[in-house]
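Let's look at subunit A:
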Amino acid sequence: MPTTAELMVSNLSVQFGGLKAVNEVSFSLQPQTLAGLIGPNGAGKTTIFNALTGLCPVSGGEISFGDQRLTNQPPHTIARCGVARTFQNIRLFKNLTVLDNLRIAYHKNRQYSLLCSLFRSPRYWREEEQITARAKEALELVGLATKAEHLAGSLPYGEQRRVEIARALMLSPKLLLLDEPAAGMNPQETLTLLELIRRLRNELKITILLIEHDMKLVMNLCERLFVLDYGHLIATGDPKAIQSNRRVVEAYLGGTGA
Partner candidate 1 sequence: MVKPRLTGLIKIILLLCIYGVVRLLESRGLLLPYHVQVLSLCCINVILVVSLNLINGFTGQFSIGHAGFLAIGAYLSAFLTVKMHVPFLAAILCGGLLAGLAGLAVGLPALRLRGDYLAIATLGFGEIIRVIILNMEAVGGAKGFSGIPKYTTFGIAYLTAIITVVVIRNFVHSDYGRACLAVREDEIAAESLGVNSTYFKVLAFALGAFFAGTAGALFSHYLQYMAPTPSQIGFVKSIDILIMLVLGGLGSLTGSVIAAVVLTIIPELLRGFAEYRMIIYPILLIVVMLYLPAGLMAGRELSLDSLARLCKGVKSSAHYS
Partner candidate 2 sequence: AQGDVIKIGLISSLTGAVSTYGQSVRNAVTMAVDDINAAGGINGRQINLVILDDKGDGTEAAQAARRLIDRENVALILGPVITPCVMAVAPIAQAAKVPMLTPTGTGDEITSIGDYIFRGAYKDSFQGRIMAQFAAVNLGLTEAAIIYDVANDYSVGLRNAFKATFEELGGKIVAEESYSTGDTDFSAQLTALAMRNPQALFIPDYYSTAGPILMQARLMGMDAIMLGVDGWDSPDLSALAGGFEEGGYIVNHYSADVDSPVTQEFIARYTAAYGQAPDALAALGYDGALIVAKALEAAGSTEPEALKQALGTVKGIDGVTGTINMDPEGTPIKSAVILQSTGGKWELVDQVDPSGR
């Protein structure tokens, strides 16, 4: 289903003790945009993701998604609003199979009741079949259909990243947040990933916001960039504009940037 909801972040602040990791950041994201969030290490990028997904308390400002207010909602509620994410340090359920990792993520769409599950009503069987089918579809999409029965933790790093993306897709999200999806991948793999992300946006019509240090990927993929430094949003714009922004070059890109 195409997304029409718009992400609005206004004056978002996150504080850890004395440290203001995110400082009065405001931005908005039009539906079906493919946007990037970049900035030096420790700039607060992941923290913004955490605030968006309810994993860390917001100390000021507002986050809304469509007509839903996400500020300081518990993570599972936010997930139910259609916001899915991946993690910088992969957080797969390592001891479970790839398939189970995905099936878990169908949770919010599950219809049958506790009693149905305890006594295995026909409805249970029907829906379980459906869930498995959905999971296989998602795996197909990221090109891992053959790995369904593998333990998630046993896969190579790059594949784990893709499983994590597939798992996020099981939520049928409207907004997908990807935290450094290309980290630890070689250029070839990065390229495949780039194609995948682009396809996801085009086929599923979802909004994607990603954090990435690989400038090649960011510049090729994103339509819009937000640059963060020391918790402040220092620049917004399309890749071209950002690349030539002197502040961004100084703080982040350096001499060879891109």
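On how the list was made: all candidates are chains of the complex that A comes from, given by their letters.
Note that a residue touches a chain if its C-beta (ideal position, glycine included) is under 8 Å from a C-beta of that chain, and two chains touch if they have at least 3 such contacts; residues count from 1.
Quick caveat, the model's predicted, so the values are computed rather than measured.
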Quiz item: Given that every candidate in 1 or 2 is part of this complex, which one actually touches subunit A?
Solution: 1
Exercise. Write out the stretch or stretches of subunit A touching candidate 1 in their complex.
Key: 53-55, 74-76, 78-80, 84-85, 87, 91-96, 100, 103-108, 110, 112, 114, 116-120, 124, 128, 131, 167-168, 170-171
